[in-house]
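Heads up, one of the protein chains got dropped from this complex, but the rest are sitting where they should.
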């Protein structure tokens, strides 16, 4: 049934916290609360930011949505946490979804962040406790910057900005991991490297798929004309848009690097095989003619019959034979040298 | 001849069932009926949903089409079941085609679902008995949710939503199959895996081709301005659109995984060949020089002549020879160890 | 010189045939005629379809064009038979080009079909005698369907529809050929298969290039507002458009299959090489150590000297030696079995 | 400095020639002239075509530009001969750049053709003497066709048409070269073929890059509404546009063929390696067991001790041994035959 709120089993318990501020005053409720009735949702000129983390307590979320006038489909989107970034316009307000990098996780792991902007209140819905918004909270507390003087749309901007900027350090770490992997491949190919390369390729593809709709989302915020964002704030949104595009550029660049790592891996593998083949060929080709000759003089033709291996009876024939073997080996090695096959480590990995 | 209805030989016999409901009343005809005249098609303020499954009885379908005012070309599209998802606007109503996953089949198998929305009636045409609409029927019967209070356009929305949501569990099963296949490839390459990989690639491509036009179809429903969908329903269609995009995203992600599985398969094959080559090269290279030496002392030069292999006559020469062989073997092995070729299972699959 | 009509040397001689019909009457001139003056081109309320096949007789074509008011550039396009599908609007009428599959040829071979729609007459220009229009002629003769009651635009629609529908059986044959080829590749790779795969890839690419502009052409007919097509006919053109898109979808699907066939071919080739390598390696590795040992005891160290191969003098030493060889071979085979190299036909093609 | 005219060192000396014509009269100045003042640039109702070939004499070009009212940036574009095809609108007239195939050069070599259309005069700037315009000149001289009766825009059309049509014979030669190369690859792979394939790929890519903007250029001429092209001429430009698209289609088709040639080359290389491996494996595998047995009976165990190789002493043991060897060789060959490795030339290239 559309609009139904089904709890994901892995969902964390829901906790509400809120801040109310204007240019002059500031109230923060840092403890968890479940009392939806006490939330300062009435418009008194200040901005209210309610932060709900954890999506398990659906009753609480429904109460909150009902008090804040949130459309049932919005609540469904909030609870089904696989949404792409998007923004939907409703009569009661504007809903945004974006993907937030989890700050504490290893690698690239995103959670869904829902932002409801209705009247003078901003309500954020996070999948888990722990977010990338501490700098925003700090600016609200201390009153630095423009945030306390501007409206709720500026707060939404600040949250989006924090969301997007959190991608940069993670991507830089990623770039370093790619460089390490390239060095390892050049030093010595290993099956585990191809697994790693393909894993990174998928992660980057997935990340691109997360970020691409964020670009469209910010663009439609900039183009929106329903009054939820003021023109002065849209100048700042343009900045967020530039950052999203930069993130996408970096991802695209890393995807190219991963693709060329795969090429490097495969060509190094071929090189290695080439070298193995050459070792085998050099050894075989040098020794096989000599072995043939030793086999020849190991035959048991009766030397008493005429014409049957008289050289076996000659004095110093053995010494002469060894000299012949040496000359054969030398000629073979000279030939391989001319073919350039004796480079060994020098020109083959 | 255009507009001609030709029966596909594999078509199932046609069965009609219908439901009529409004906010207060509800009548369901669960048994099959062939009496087109008795269908409650006249507008009496309620919504009528006629469900036709099986397309073999063309006469029945033509009677139904004629009574419901369906254009001949629509009937042709219904019977030719290879249509892409689309929506066409006619004077008498609106026709939609979408691809419905067959709930009982293995793997990915879709059938064509035609939906005719004309006046207060919705007529669905399915290829086979058995569909994904039980939840919708349940909501109509019990009167839960909005469905009984809303018009036929909401019913169409509910059917589309059920259609799209049925893709998610199938795709999740698909994702698990891909993970299994990856593990198998890493453990041991097998020709049957490449066949499986290529089969999955095609299936996903085909699935993408089914779903892509569904996105356009829902978009044109949202943009349509012929009054067949009310604005309040279009908000819900936006939700269906998001789900179709999510399905397409998942398919795209799996396609990337399948592509990287092929890369993994091929590189594992190369690795295996590399290892085979190394075994051959190590064994040959260690033994060939030693075989040469044994061949050397197997020669029949007459030791009574001066200079001819005096070492054969020396005491303990054999023991010394064995020591020399051991040293040669050891040097070769040390060389291969330095080249890193003796890793065996450790660094090669 | 633009507008010049140059005869292609391979062009067939031109033959004119015509049909004139309205809802009540029907006249067909089945024999070839060269009398342009006698063609019933004057508007008398009926529809006239003149069918010119073969493009060698340029004088005849020029006379026809001149009488029917066809622009010189149109005639140039008709005679230069490599045109892409397109539609051009002129003051005197509308010109369409589409690619028609030759019904009698093997494989995929298209010829150019030019259609001139001016006033109440439709003039078709085919490269060769023989077309896919017999069903249309049949409907005109028997008066079945709408064709006799509708205008010349409906005739153009019927011709386009016949043109497009002729692609489906050919494509289905193609699909079967692809399945055969896949089975052959899996059974046994052969150089001729890669030639066949690449040939099919090119044919499909060429076919896609033929069909893609047909889609645009039909779209611009649907969007045209010069009155050459009535709204009621445009509903039918939408159907042609859907069919062209289906043809393109099938072609795209086959292109994917051909691409994966090439992957299958190359991986099967690699597998085969892997197997060859393993046979060589297993045989070499099992026998080389044993050959070394036989070479060892074939040496001629003087056993009368102390320490020189006393084992040669021991009783039953030969039997012990054979046992040692057997153990070595067994160990080698056990090792290869653990490596999984002895699967033979079972897991390698 | 923008607008500066710098002479390319390889530029040819500039030569001016001109033609003046209207429907009744025709004056041609076939000799080179450097007298800019005498050029019939004043509007007297006729069309003037001034053809400047060679770009070395910048003073002359500047004088000409100044008299004809050509913008300095246009002159800069004319002299810097790496421009893409484009059209720019100026107050004084319209400037076109297109790439003209050099008629006398081998392979694909283009030069820049600049066309200035201002008032009643057309000025063409070619890099070198020698062009593809002789047919146009012929038509002007003899008064055949429409060219003498139409304005300067028709002349521009005729020049563009000649430019584009010159691509077709060159591309056909190219297609034949590709077919030859394919046959060579199938007959015998050679390193020089891959160099040739990659060279052709680049040439085609470059050619596509030359032609692609020509399409846009002609399109913007057709869409232009500054009056430089009359509607009756635009009908002819549509024809040029169709030809450019055909050229692009041919190039695209050849690019596909080149790509599949590379696939063919690589798979043929793999096949050849496979065959080499099989020859080695068959020879080694047949002889190695037999060599082991000869080595076995070459050992020097003392046959006087019991159990030590009594078979050496048996009569006709040698004959029996040879029979055993024959059986071993036969079994090996039968096995290889079952594996299908003895096909030799028949199924491997």
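Observations on the structure shown:
By letter and in written order, the chains are A, B, C and D; residue numbering begins at 1 in each of them.
Basically, a residue touches a chain if its C-beta (ideal position, glycine included) is under 8 Å from a C-beta of that chain, and two chains touch if they have at least 3 such contacts.
Keep in mind the model is a prediction, meaning the values are calculated, not measured.
Screening D:49, D:167, D:265 or D:341 for touch with the missing chain picks out D:265.
Among the residues D:33, D:58 or D:294, only D:294 touches the chain that is left out of the figure. Touching the omitted chain from chain A are residues 135, 139, 144-146, 157-158, 161, 186, 235-236, 238-239, 242, 245-246, 249, 252-253, 256-257, 260, 263-264, 267-268, 270-271, 273-274, 277-278, 280-281, 284-285, 288-289, 291-292, 295-296, 298-302, 305-309, 340-341, 347-349. Although one chain is not shown, part of chain D still touches it, namely residues 1-4, 71, 73, 76-77, 82-84, 86, 88, 90, 188, 190-191, 194-195, 198, 201-202, 205-206, 209, 262, 265-266, 269-270, 272-273, 276-277, 279-280, 283-284, 287-288, 290-291, 294-295, 297-300, 303, 309, 312-319, 321.
We take it that only the chains that are shown with their structure count from here on.
Path length between chain B and chain D in the chain contact graph, taken as the least number of steps between touching chains: 2. In summary, the pair chain B and chain C forms a contact in which the copies contribute largely different residue numbers, shared numbers making up under half of all those used. Superposition on CA atoms relates chain A and chain C by a rotation of 145 degrees, given as a multiple of 5. Taking each chain's centre as the average of its CA atoms, chain A and chain D sit 41 Å apart. Each chain gets one centre point, the mean of its Cα atoms, and the points for chain A and chain B are 25 Å apart.
Contact of a single residue of chain D with at least two other chains is seen at positions 298. Contacts between chains trace an open chain of neighbours here, each touching only the next in line. A complete list of chain pairs in contact reads A-B, B-C, C-D.
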